[in-house]
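First, the structure itself, so that you have it in front of you.
Up next is chain A:
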Amino acid sequence: MQAFVQRRPLTSLLVVVLAALLLWLILAPWPPGVTATLGPKRVVLSSVLSGITLGALYFLVASGFTLIFGLMRNVNLAHGSLYLLGGYLGFEIADRTGSWLLAFPIVFVAVALLGVVLQWAVFRRMEGEELRQTLVTIGLSIVIADILLWIWGGKSYQILTPDFLAGPVELPIVTAVRSDGTAVYLRYPRVRVWILVAAVVVGVAMWLVINRTRIGMLIRAGVDDREMLAASGLPIQLVFVLVFAFGAGLAGVAGIVGGTFQSLSPGEDTRFLLASLVVVIVGGMGSIPGAALGALIVGLAEQLGVLYAPTYSVVFTFLIMAAVLAFRPQGLLGGRG
Partner candidate 1 sequence: MAVAGETRLSAADAPFGALGRVPAAVLAVAAVLLLMPAFANNFILFQVFGWTFILGMIALSLMFLAGYGGMVSLIQMTVASLAGYMVAILGPSGTEQISLGLPWWINVPVAILVATLFGTLVGALAVRTEGIYTIMITLAIAAAFFYFTRQNYTIFNGYNGFTLVVPPPLFGIDWRQPTAFYYLSLGMAALAYGAVVYVARSPFGLALQGVRDNARRMAALGYNVVWHRILAYSFAAVIASFGGILLVWQNAQIAPGTAGIPAVIDILVIAVVGGMRHPIGPFIGAFIYVLLSAFAPDVLTAFGLAPDRFKLLVGLGFLAVVAFSPDGVLGLWARAAERRRRRVDPLTGTPR
Partner candidate 2 sequence: MTPAEIDTAQRFGSVSAANALELRGVTRMFGALAAIADVTMTVRPGERRAVLGSNGAGKTTLFNCITGDVPVSSGTIRLFGEDVTSFPPHERIRRGLRRTYQISLLFSGLSVVDNVYLACRGVSRWRYSLLRPRRSDPLLARADELIEAVHLTRARDRVVSELSYGQQRQLEIALALAGAPRFILFDEPAAGLSPTERRELVEILTNLPRHIGFIIIEHDMDVALRVAESVSMMHNGRVFKEGTPAEIEDDPEVQALYLGGAHG
């Protein structure tokens, strides 16, 4: 960081000024001028927080996707289907057992198991044929989507928030000051705050595993140079299976999350697949921090877009993606082009 500041003093100054501005915007009540341009603080901050939590959800889905591509060079276009499958399964479990928490481990294991089967029985036999593997994932996505449609039909499902997570929580951010001088604080659904916390925990845990453990070292080496890893004699097939299973399980669990604070229906699989694609294009392939950054940007762009220009919010996301592709094709935190 010091080197960065030394090399680019102007940019660093700019960053500091922007950070200070942001901090002021968040913590202080807004003068009428700011409210006139940006809208009421409560609404704007709600959107921002929604964007961040949506980003958290996108991160959960996209991080598995980027790991699978980064290591196995397999563009898993069935990732969205795994999300939806996990969501529906989670709904069934939560509905029948009444326990929301129980859904998580069961769904994770179930979808991860599917991932194990896919990697071991199918993709391993197509080692090195990346395009063919991707075509298989496309076929799988068609098949799984239709089976899901068959079983759960076209209606929309909502996983009920468990009681201990229901209701709003008051955040220590002032949105307005009443005429008697007391402050009004921002209220935000508790479940979303916890989703954000969970995503951060998962992200940090993944980062630690990848950067501080032996298996993480194998994964990083594989992402950098797969031939070298293959030549090293280490059990890479096992690593591939573990990574694919983990990525799949994570997508399934994300389905539960998404089913809770949004909903599940046919078409959500496509939506989350696309979100994953944009997140990793923007953030950089094979990079967990990149997925986090990309998810944050995409989530915010979507929500702020809905707030300020509802019919064109899609265009924002697309423009961001196009800009990244035009100026930094390997992604913001990506390693190679």
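Heads up, the rule we're going with is that a residue touches a chain if its C-beta (ideal position, glycine included) is under 8 Å from a C-beta of that chain, and two chains touch if they have at least 3 such contacts; residues count from 1.
How were these candidates chosen? In short, all candidates are chains of the complex that A comes from, given by their letters.
On a predicted model such as this, the values are computed, not experimentally measured, just so you know.
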*If you had to name the candidate from 1 or 2 that touches chain A in this complex, which would it be?*
1
_For the complex, give me every residue of chain A touching candidate 1._
73, 75, 77, 129-132, 134-136, 138-143, 145-147, 150, 270, 274, 277-278, 280-281, 285, 310-315, 317-318, 321-322, 325-326, 329-330, 336-337
